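Apart from one protein chain that is not included, each protein chain of the complex appears where it belongs.
Moving on to chain A:
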Amino acid sequence: MIEFRQVTKRYDSDHTALRQVNFHLDRGELAFLTGHSGAGKSTLLKLLMVMERPTAGEVVVGGQALNRLPRRQVPYIRRHIGVVFQNHQLLFDRTVFDNVAMPLEVMGASPRDVGRRVRAALDKVGLLSKEKMNPLQLSGGEQQRVGIARAVVNKPPLLLADEPTGNLDPKLSADIMNLFAQFSQVGVTVLIASHDLALINEMDRRTLTLDHGNLIAGGTPLQGGFRGR
């Protein structure tokens, strides 16, 4: 589903954020991405979203090499990737429903489809009753779940999350991780960048570890040895 081949990302000519990173994730696999602050976690996710382009090497998503993807095609790739950020990027000038509907709207889905799928996604994250509220009226954890609903509303085969549990309490964090685990069970590939080592250990999943842009662990496909790091 995802493949990095010798990927290097240099920002300014001297600063290298990723060095020759190699790994691949299968369909339906859930993996964590960890490392110190500035290790390159967000950079790796941005390469997958084509928010940044690699300096060298190749990024492949769903069989599609992103390197030479023309700018015009980028939106169509993004429609197949759900993203969740720590600052959930909800819009406060519209309801929860309209926030979640955005990915469907950009695709030109029919209103009937939109209603059905938005409610299904909100139901999935347990917020069906709050669809008419403004995101400002929700708690931090609820806002984060609205962000997740928006990320999965068009059933993307790939889900990326950058610090999705940033400043949530442990119970809420565990809830959200369980939600991600459910998505991976139905075939969605999930990659979660996180600092929260306690939570990662608890989840007992494959973990990619970055250190100063080098992938120092988890780089080869899932094998017993990488479980429960």
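One rule holds for everything that comes next: a residue touches a chain if its C-beta (ideal position, glycine included) is under 8 Å from a C-beta of that chain, and two chains touch if they have at least 3 such contacts; residues count from 1.
Simple rule for what comes next: contacts and distances are computed from a predicted model.
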item: Among "Cell division protein FtsX", "Tryptophan synthase alpha chain", "Quinol oxidase subunit 3" or "ABC-2 type transport system permease protein", UniProt-listed name of the chain not shown; value: "Cell division protein FtsX"
item: Residue among A:T16, A:Q86 or A:S194 that touches the chain left out of view; value: A:Q86
item: Of A:H24, A:R78 or A:H212, the one touching the omitted chain in the full complex; value: A:R78
item: For chain A, the residues touching the chain missing from this view; value: 1, 27-28, 37-38, 42, 45-46, 49, 51-52, 61-64, 72-73, 75-80, 83, 85-87, 89, 91, 93, 102-103, 105-111, 113, 116-117, 119-121, 123-124, 150, 152-153, 155-158, 162, 183, 186-188
